[in-house]
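See below for the structure under consideration.
All protein chains but one are shown at their positions in the complex.
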Amino acid sequence: MKTLEVKKPSGYTSQFGPAHPAFKEPVMFTLELEGERILKADFAPGQAHRGIEWMGMRRNCLQVVFLAERICGLCGITHALSFCRAVEQIAQIQPSNRAHYIRTIIAELERIHSHLLWAGVEAHQLGFDSAFYLALKVRENVLDLLEALTGSRVHYSVIQIGGVRRDITPEQCADIEKSLQFYDETYEKLVSIFLEDTSIKMRCRDTGVLTPELALKLCPVGPTARASGIRKDVRVDHPYAAYADLDIHPILPDEYTGEIRGDVYDRIVVRILELKQSIGIIRECIAKMPEEGDLLAIPKLGVLLAKLKAADGEAVGRHEAPRGEVMHYVRLTAGEEAPTAWKVKASSYSNYMAWIPMLEGDQIADIPVIVASIDPCISCTDRVAMVRGDHTELLTKDDLHRLSVERMRRIQAELSAG
Amino acid sequence: MNLNPLLLTVGGTLAMAAFGLFAGLSAMAVDRILAARMQARIGPPFRQPFLDMAKLMTKQNIIPANAVPWLFNGAPLVALAASISILLYLPMASFQFLPILNVYGDLVLIMYLLLLPALAMVIGGLSSGSPYATIGAQREMVTMIAYELPLAATVVAFAWKLSHAGLADPFSLATMAQTPIWSLVGPMGDIGVGLLLISMLMVVPGELGRIPFDAPEAETELAGGLLVEYSGRNLALFLLSLAVKTIVVGALIIALFFPYNLSGMVAIGNGLAARLADVGFFFVKLFVILFFSLSLVRISVARFRINQVVDVYWKIVGAISLIGLVLIMADSIIR
Partner (left out) sequence: MNILTPQELADVMKEAAGDGFQSARCTEWAEGVKGLTSKQVWVNLSRESLRPAIQRLIDIHYPHVAVIAFADTGEQVDLIYHLYIYYGIPHEEVLITLTVSLDKTDLKIPTITDLIPGALTSEREKQEMLGIEVVGIPDGRRLFLPEDFPEGVYPWRKDESGIPSDMIKELWATGREGLPTCATCEAPPLAPASQGEPS
């Protein structure tokens, strides 16, 4: 008599992404699921690569500053700042202290705007749309302020090698103070919604846990690391810009909750508390800003380019982006305008590996919540080679190109006829 | 003539269908505008859901290659037909000829019919051939199992009370509409009925797939869940069935808990003015119930995970409804 072998049902593999409402940028997750539980997770980034490092190694350093800023929309200034700091160290160009303070103020304003956007996105992933609308509405204030200071809401283009391109006048300092007062008032509301709401706690407590041991070994950065108890903050560890003159400490979740669990809720705590810290830092910078100082160490671009062409050496420039440490490695060779080597390390690059232990063991419903909790900036991370080869996928791109050429013809025809 | 009642029934069915669709879409519009205002937004114009349905009807109906075509196309039709058919068994306002199919169905039938639209969505989801839809369908089945408990407890409580009070046809909705339950119970029973009302209000978002119980359709997790592969006319039919179900659930709660009519309380007579006043009052009651159970809840909390949905419905809402049932029974025994 044959006995029937009963096979234990194994998990099924499901793919989330690259295009999915849960992810604000394309990234592909392949998950082995058993019902609603995630057994194993694997991700494939690279869906948004654009070839920026390759492009940067074929352009001069001034062009690279603008290219670097466009690596990411949310943390654009961090890339420009890190690159400029690296080049300044190689060419031994020291910006004035006033420029350092202006850089710090703009960087902290960017942190406020990025954390508010992140809070809204996290609430949306949780299904809590009211908090999403509130966070984005509140964020409009800092975006208007940044537009008044720098001229744009996203890519500020104020950082240049040797200093900053725009000044902050005393009238603008008064506007900044008004904005900071608005954020002081809304801070309590944000705390009560994000940190004290029961449904958010139900979803986020003990979800997506990253233990301190793994946080040490996988080398994440920023709030992801700090929420698991690792005291890593570039602004504190590494004296640069105006941070060296300020007295700040890395924010860990036990300041608010009394314990460190490394879950999604702890990451929310760290980011909301950092909002308050940023408000304090901006106030301190405005108060302590030196009144005298050139905005740019070498104002004439021709002179600057010549100096950079003669520069030789290698250096590392870093900044604490809202997501963690951003690091640019630059190597310049005398006589060449383009950098010999340029390696960008975005904060999400380091945080990627933390996704795997966080996702395993949790439910599908938690995927968007966990993925958003490390505040991924896929655009920052996918910067590698330009991929335009002759393979079948490109047929559609050829069609697009042909349409583009035809449109160009129509425009030219109109121009010549009109 | 034998045709006359049949013609009246058919005509009444069509009229109820039209009413259900129109009122359902209007309820959706009111919900969206109120939710938007509460979130410091402006919200859409009132005719937005109507425009959306009209637009969906003109869009291409895509059937995925992996789907089972007859199930995929049949499920929305079944859902809409089931939703409309429940309307035929519900009393509304003070119209004597409602429910249309009065003698043919009662509360137990309504409970079963309420399952049909959800089942049709499950079958539609499972026949879509998409892993997201499969997960969504599984979640919908679990949610249905979860909210049946408080629903059943309510039905049992009402029927028990009415039969204990000696009324014939305790399950019939017309009976319940004529003898409101509040008039049959004492103070302890009042608390019991109040608890049953609370539990029914919490069942409403689950039935209609709204936050916090919209795990089957979680947009950010499952890209639309059950309905992910539906488009065009099929999607319009599903959304219309949900709109009609909104009216159904609202009218059911009114019939069970608030069957009072203005003409019975205020002296307006029995003519056209009374009818209009009753209809207006019916809409006011409907609006209040849907506001508190749908709009207010939807904007105030986050979405629950599916295991939390089951926990909430079985442990919390189930407990509330069972306590309500026990209180009603105790009240009747003591009196």
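The letters A and B name the chains in turn, as written, and every chain counts its residues from 1.
Everything that follows uses one rule, which is that a residue touches a chain if its C-beta (ideal position, glycine included) is under 8 Å from a C-beta of that chain, and two chains touch if they have at least 3 such contacts.
The structure displayed is predicted, hence computed values, not measured ones.
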Among shown chains, those touching the left-out chain: A
Contact residue for the chain not shown (choose from A:40, A:178 or A:231): A:231
Of A:136, A:154, A:219 or A:305, the one touching the omitted chain in the full complex: A:219
Hidden partner chain, residues of chain A it touches: 44-46, 49, 51, 53-54, 89, 94-95, 97, 100, 216-221, 230-232, 236-245, 249-250, 288, 290, 314-316, 325, 327, 329, 331, 340-341, 343, 345, 349-350, 352-353, 382, 384-391, 393-394, 398, 401-402, 404-405, 408-409, 412-413, 415-417
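Assume only the chains that are shown with their structure count from here on.
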Euclidean distance of C-alpha centroids - chain A vs chain B, Å: 45
Contact footprint of chain A on chain B as seen in their complex: 38-41, 131, 135, 138, 211-212, 214-215, 218-223, 299-308
Chain B contact footprint on chain A (complex, rising order): 12, 14-15, 20-22, 35-36, 123-130, 133-134, 137, 197-200, 202-203, 363-368
